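What you see is the complex with one protein chain gone and the rest in place.
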Amino acid sequence: MSLRVTDLKVHYQTLKGEVRALDGVSFEVGDGEILGLAGESGCGKTTLGKSLIRMDGRMRHIGGRVELDGEELPVGDDRRMNPFRFHKVSLVPQYSMSAMNPTRKIGRMVGELLRSRGVPLDAEKLAARLDLVGLSPEVLGRYPIELSGGMKQRMVMVISTLLDPSLLIADEVTSALDVSTQKGVATALAGFRDNGVVNSMIFITHDISLTYQIADKIMIMYAGKVVERAPAKVIVEAPRHPYTKLLIDSLPEVGVRYADRRLSGIPGGPPSLLDPPTGCRFRDRCPLAFDKCAQEPPAAEIEPGHVVACWKA
Amino acid sequence: MTALQEVQTREVPATPPGAWREALHFAVRNAKLVIGLGIVLALLALGLLGPLLAGAPPNEYVGPPMQSPSGEYWFGTTTFGQDVFVQFVYGLRTTFLVGVLGGGIAAVVGMVVGFVAGYRGGLVDEVLNMLTNVILVLPALAVLLIVNAYLGIRSVGAQAVFIGLTSWPWAARAIRAQTFSLRSRDFVDLARLSGATTRKIIVREIAPNMSSYLFMTFILLFGGSILIASSLDFIGLGPTEGVSLGLMLQNASQWSAMQLGLWWWFVPPGAGITAVVGALYVANVGLDEVFNPKLRET
Partner (left out) sequence: MMLKLDNVTKVYRTGAFGGGSTTAVGGVSFEVGPGEVVSLIGESGSGKSTLGRMILGLTPVTSGSITWNGTAVRPAKSYYREVQGVFQDPFSTFNPVFKADRVFRMIKEVYFPEVPPAEWAERVRASLADVRLNPAQILGKFPHQLSGGQLQRLLIARALLLDIKLLVADEITSMLDASTRIDVLNLLAELKGRGLGVLYITHDLSLGTYLAERTIVLRRGTVAEMGPTETVFTGPKHPYTRELLAAVPRLREPWQEAEPIESCLYHDKAGTGGLLEVEPGHYVACARLAGCAG
């Protein structure tokens, strides 16, 4: 097992109180596995991604353990996390455009970055990695502004995986890209796993159809909790949690026409995480809700590898 | 404090009050605004009412020279036996007048030029920008000397008008830059789609978004006018009659008040200028909180 997260709780401190962004999240990512993490805005997916590598100033680790390759990750301790970053866990952020220093040529920036981590630059390896994502080595002599969005995103992918981390977290890496570029970037990301550059990956996105294309397993989050986790095919074709079902049913696909098949959204909105309701958090919007939903449904493994947190599943 | 405000908001009766009533509701609960405005109003009242109570004109030699503050002469007297308190209240009045008039004229000209240039862009912007830069590099003092020689205006009002007409360029440039960034926002487009005229868009969409910035511009222009006025006073281009806080400071330094230990001569006018400008600044921070609904809540 590459990554094992047990009952992770992370809160945000705001002036209005503690926002329980992650409230007891447990899951594993196997060796060589890509876990797709999907959910709507505010469900905690980005918080989860950040928690595994660097918490920002307002985040606090309340409880739970994170184990990577059998070793505990000190997620709540910024300084003790330092040796793990880049070496063991790495992140490709959403806005990689702004992650690059605009006044440095890319090659020089890569060198400086590696030196700050105390690692010499392996030019051959760098060239091989550029080739892997379909970039020509000449990009190293250019400034970030000269690269297109897709090229920048690929460049950041190469930089963040130069030290062969065990776990790569990709947070909405393609959401700012055009459809035609998106496919190339997502495929290149999967290529990292296929070529053994990284051992496992968490692919965070709001787009279930996209995560379906490259992920082995998909985990759906809602209001700071995991509602369902299963192989990608199962989530899309035979979801068991009402939220997953409704969410997938609300996605228009190419070819689906209003005149032929009317899709519908999910009424209402997610609860405030300042003071979340007890029991199932989807209860208020759920068409199947009944008395028992006032108690929190446990995450049950209904078939091997398919975990659902719903009394009706 | 802020948490308290939050609770109080919730207790507001269900009927939504008018926008102004609501602003007032937050305004009276904002300590910065209340304190800042309180100080300004108190000094303004002193400047308006003080001269009425003072028996003699400010430059009259009323008492023994170089008296330290006492029950009879609250702020002491100068080397010539003038009452510093009487000078101070008259000075406040002049200072407010110069500040309001000079700062006001500069703010109005700066806003009109800045808004129009920033919103319209293109040729209008280029012409106005050129005008702004010309005024900016104009040697104001030299112009004043010439104007003075020809027209011989020596009143406080004329001084304020002159200050106002020469100190607007930097305000215009700053407002132009802000307007430039706001005009591409979608809500400006929405106002255009609602059939609003350019003037209405500037006054009702763009200006409210920078209201605290505009007020701060005014405060800085206000303070600037006071300082320019006192330097004009010093070189003999100020009002021939009367007294201002700047004139008091200049007199104090000219007659070596510091060396003679007459602290009561220069501390009141210095503190007066600082208090007026400082209090306006604090009030501005408070005003920002009142008018920005997002700041209200956090």
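Every chain is named by a letter (A and B) in the order it is written, and numbering of its residues begins at 1.
In this section, a residue touches a chain if its C-beta (ideal position, glycine included) is under 8 Å from a C-beta of that chain, and two chains touch if they have at least 3 such contacts.
A quick note: this is a predicted structure, and the numbers were derived from the prediction, not measured.
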Which residue of B:45, B:190 or B:203 touches the chain not shown here: B:190
Which residue of A:10, A:157 or A:266 touches the chain not shown here: A:266
Interface residues of chain A (partner: the chain not displayed): 40-41, 149, 178-180, 182-183, 186-187, 206-210, 212-213, 236-237, 246-248, 250-258, 262-266, 269
Hidden partner interface residues of chain B, rising order: 16, 19, 185-187, 189-196, 205, 208-209, 211, 291-294
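As a working rule, only the chains that are shown with their structure count from here on.
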Chain A and chain B, separation of their C-alpha mean positions in angstrom: 53
